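Reviewing the structure listed below.
Just one protein chain is left out here, and the rest sit where they should.
Each chain gets a letter, A and B, in the order it is written, and its residues are counted from 1.
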Amino acid sequence: MHKAAVIEVSKFARLTVVWLSIIFGAVWAASWLVGVALPAWIDQTFQPSEVAAAWSNTLRLLVPIVAVMVFIPINAMFMVLAERRALALFTVRKGPNRVGPDGLLQTAADAVKLLFKEDITPRGADAVMFTLAPILFFAPSIIGVLPLLAAVSNNHSLFSVANVPTGIFYVLAVSSIPVVGLVMGAWASNNKYSLVGGLRSAAQAISYEIPLVLSIITVCLMAGTLDVVQIANQQEAGLLAWNLLGGGAISKAAAAFASGSPAAAMALAAALLLAVSMILLFLIYITGACAEVNRIPFDLPEAESELVSGYNTEYSGIKFAIFFLAEFTNLFVVCTIATVMFLGGGHGPFPGLDKSLADWLGGFLGALPAGPVGWLFNSLIDPATLIAAFWVILKTYTLVIFAILVRATLPRFRIDQLMAFGWKRLIPLALILLIAVTFLKELV
Amino acid sequence: MSTELLKTSGLKTDEMIINMGPQHPATHGVLRLLLTLDGEFVKHCEPVIGHLHRAQEWQGQNRTWFQYQALIDRVDYLSGMFTSWALAKAAERIDGLKLPLRAEYMRVIVAEMNRISSHLLWLGTYLIDLGAMFGFPFYPFREREKLLDLFEAIAGQRMMFNYIRIGGVQREAPPGWFAKLKQFTQEFPDRVDEYEAIVTKNPIFLKRTKGVGILGKELAMEYGVTGPSLRAAGVNFDLRKFKPYSVYDQLDFEVPLGEGEGDTWDRYMCRVKEMRQSNEIIKQCLAKIPGGTSEELRERRRQCNSCGKDDCPNCGGDLRIMVKKQNAGLRIKAGEGFDAVESPRGILGCYIVSTGGDTAYRFKWRNPSFSNLSVLPALLVGHPIADIMAIFGSLDVILPDVDR
Partner (left out) sequence: MSEQQAPGKPAEVELEPGQFGQFLAEHGIPSRRLSDSSGVETIELEGKHLEQAVKRLRNSPETKLDFLVAVSGVEAADTFDSVYHLWSYSNQSELVIKVRVPKSDVPAGHLPMVPSIAPFWKAADWHERETYDLVGIRYVGHPYLRRILNPWDWEGHPLRRDYRQPVDALNDKSPGSFR
């Protein structure tokens, strides 16, 4: 390996670590401020009274919203930068490296630039729709991630309000709204390229939502619940318990096989088949998700070499920035869904590892001297949540990097090939797997 | 297909007229296509060209021969060697000049290098056309950069070389140039293997190119299409073999032909094979060039103290690189003539009418891109929008070459 390549990779790693600490430090600090510090201060200053309790409870309720609102812009900035740097890595270039140390602040500068650009509404455009479209495109990605927040933070008390019993159902329902905003913006732009892009995106979203939802439904079927927190917690016992490998079926069947029960061989075969089906379903999910968030090779709605820029051709300034923001947030959301549904959420690949890590961290925190410092650290850091957050971040951003790698490699489909691939390959396969998993689950 | 369904069901659909270009990101410059679309499918297409018209012919008639040689590289900026060569060749044909062998070999070497660099840039941009947006396209540019460095060393310019002149080539290669080029020719086949590994069998790439934009023999010949686009249709028409000029008859190479019926994939394959072929040609030239490398020649000339006499065995004869004096008073005999070279895009010809003055009386350029582009409307009809760029890109049209 070239020395220059090693340097570039290490620069990329450093950039990632710095940005991730900024993002999650900011999110956690904001949540702590709103959910712990402020209520505590209110409770202390105003003696326990009904009004004070109501105020602090309201603040606690607001925590998930605050966390998401802080998270989304910073995260999008990081993802744009990471995408550009990673693409540069994959294509023997350097990437943006001038603004700030090593190009660290490039996207912050870009964001400022976009904010100061003139916001143009083209002549003949439907101004109301034109303005509403980016909002409608962006809003679902804020509301949609709320239940996931509970799942990825190990159902931390600050975020558990956001959990709903039919969590994944809610997430999927919300995540299909953005396409309406897309078509709206495309139609309102009064531009033919935009219109074609919008029509394409509608067709594409409808086609690829089906295999995507089918694969998620299969997971729910296996887990027996729609609650994302429960689904995540069911995958607690290490790699084999992840839904990707059949949600613990293998270890169960292997135990039965070891104990020598008569139907064990059959059960073991079924468990292995189940694992294979789930891996296939995961791939279907990834494909559908790529299409859902308009990533290469499914970026037909904004195919640059054909449609200039598709639905956002006419957008500029802040509206364009919102489209951009939402696109990257959507990518992050689908990767988080994959993490929670298939990759064990906030649980590590080895059983017991998380527990011992959390114990060690808890012991460390407990050993801190009492007083303001100890209180600060103990109220700031919850060991189990920290470990869970670490795993989620690792898994999710690995998927994001994978999406970038795909973008760096593949050309684009043609619209009819895309449709044929969706309807003739993915949907039948997903249906077959759904039925297969139903039966295999009973056989284990 | 939904369009047929609509037709049979008696529902009326509207056509949409779209102006693709001249500021569209994928039209390789400033081509404007007036498209009539039925849904996503092209019903009619009219290319509107001329946005980049710089009146190269008019300028040629108003500038001296010496000035015009420097200007003409700009016609096809990706293969400037070939435009210079076509001009030089036509002028030499009228003038009846016979070139020394070393000059001819130098011309072949730089021209084949230029062919490789042009095809490399085509490969990169073609993948962008297909939507491989930020990924693969930069790999060919890595090799192209090395070639451009070599061009810079020998001609002083990376793109507008002005290296091939009427009556020879501009200058001798600097020391070390041949060694660098040799190293490049040894590495290059591996690099092409790399591109092929990532592109040739990529299922999406195959889906996008196989059976798309079929430019058959008859159609190609009707429109006067030349170059790899024609050879991909299976017509064995390469000027280097067909009417061997320069020293091509002393070199051993095969003309790559398309395997299928001339679809987009065949054109891609043809160009990739041509890159390998050009590499082989350069290798042969490096082995055969009279006088050897520039260091060897310098060593030989030390014996005669670089006398520069025509009958000197070290300086004259076939070891010269220029036979016509290059200065502002450069003149070509009265007469007229047409001559052409095989450029990366096809037959690049120049028709000159000279009256013996210090400027030409009439220039007419026969540009391969001009004829290759004229076939585009016939290819596009019935294809979806997405295929427009796949087909247009595969013709390897350079807009300055079309508009002059």
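We take it that a residue touches a chain if its C-beta (ideal position, glycine included) is under 8 Å from a C-beta of that chain, and two chains touch if they have at least 3 such contacts.
What you see is a predicted model, and the numbers here were worked out from it, not measured in a lab.
K.L.:
Which shown chains does the chain we cannot see touch?
P.N.:
Contacts of the omitted chain with visible chains: B.
K.L.:
Using the definition of touch stated at the top, determine which of B:K210, B:R302 or B:K364 touches the missing chain.
P.N.:
B:K364
K.L.:
Of B:P22, B:G224 or B:G317, which sits in contact with the chain we cannot see?
P.N.:
Missing-chain contact among the listed residues: B:G224.
K.L.:
Just the residue numbers, please: which parts of subunit B touch the chain that's not shown?
P.N.:
49-50, 53, 55, 57-58, 61-63, 93-94, 221-224, 235, 237, 242-243, 334-340, 347, 349, 351, 353-355, 357-359, 361-362, 364, 366, 370-371, 374-375, 378, 403-404
Operating definition for what follows: only the chains that are shown with their structure count from here on.
K.L.:
Enumerate the contact residues on subunit A facing subunit B in the complex.
P.N.:
Contact set of subunit A toward subunit B: 87, 90-93, 192-193, 196, 296-297, 299-300, 303-308, 407-417.
K.L.:
Using the touch definition from the top, list the residues of subunit B that touch subunit A in their complex.
P.N.:
16, 18, 24-26, 40, 127-139, 142, 198, 202, 204-205, 207-208, 384-389
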